[in-house]
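For this depiction, one protein chain was excluded, whereas all remaining protein chains were kept in their positions.
Right, chain A next:
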Amino acid sequence: MSKIKPSKGAPYARILGVGGYRPTRVVPNEVILETIDSSDEWIRSRSGIETRHWANDEETVAAMSVEASGKAIADAGITAEQIGAVVVSTVSHFKQTPAVATEIADKLGTNRAAAFDISAGCAGFGYGLTLAKGMIVEGSAEYVLVIGVERLSDLTDLEDRATAFLFGDGAGAVVVGPSKEPAIGPTVWGSEGDKSDTIKQTVPWTDYRDGEVAKFPAITQEGQAVFRWAVFEMAKVAQQALDAAGISSAELDVFIPHQANERIIDSMVKTLKLPESVTVARDVRTTGNTSAASIPLAMERLLATGEAKSGDTALVIGFGAGLVYAATVVTLP
């Protein structure tokens, strides 16, 4: 039997740079209240959200991704040619094929990097990060760009008072590369397809095309069921990720949960019994829920404002439609 030469990767991987793009249009709750019967106070008390960003026609999934990625590449101190793979997580790129990752890889000026999209809802960033780490350690890429990007305003039913205020648009990107020390812990991830109705697109695209429904598909969710799962089940997953990484909550510097809703974040912090010394990302207040983009966007903001610093140990956890989830502990870039 012929002997196949194995690939040679780096001993470990780490996040080397992060970048974000938030659309120029800031949408306050007053705009949401034009189409639903609610109040600013109600929206804030149920979600913590004060404003969100909505993309304009020029702020496409690809355009926002290129902006965020450019910042992440600069932050990592590498060039686009060094990127070996581009992984894009999105549920709101409306052109099914080709993968938007290929356009992004080209526009960034990578050297024909491998490029593909994944669909893992609000857990997409953690899924992408896990793939990136695998590629780097296995040796199929030296640097991997992981992008979470959404235009959820395109999938929002502005007349649904339970979700109209929730979603926002934006892109967050990280460059993952080789490391001498472990800087991305074991991923605790999974899916619960038996709960697929908890968060979902209302109907398939074809139902709209065929005139079976009058309304364009939108994201809908069962609020209480999502809240219970997110707070209590995901707190267990977050704890497992800490345990798998061998990090105690006292050693943790930063907690960056998916920015679904501030009430979920508050309850997770309480359930996990995180000490007050842990900085908690609350980007949802001014960014809304941006699904796969929320963790890198929140990470970028914490570093930009100085609330977190390079080298800090952060617990990240994404969870959402599927249901799917992914949690890990990382060293911040």
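Note that a residue touches a chain if its C-beta (ideal position, glycine included) is under 8 Å from a C-beta of that chain, and two chains touch if they have at least 3 such contacts; residues count from 1.
The working rule: contacts and distances are computed from a predicted model.
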Chain not present in the shown complex, as UniProt names it (candidates "Xanthine dehydrogenase", "Sulfate adenylyltransferase subunit 2", "Acyl carrier protein" or "Glutathione ABC transporter ATP-binding protein"): "Acyl carrier protein"
Residue among A:D40, A:E142, A:E222 or A:E251 that touches the chain left out of view: A:E222
Sole residue of A:R25, A:R44, A:K200 or A:R263 that reaches the chain not shown, by the stated touch rule: A:R263
Chain not shown, touching residues in chain A: 45-46, 222-225, 227-228, 231-232, 263, 267
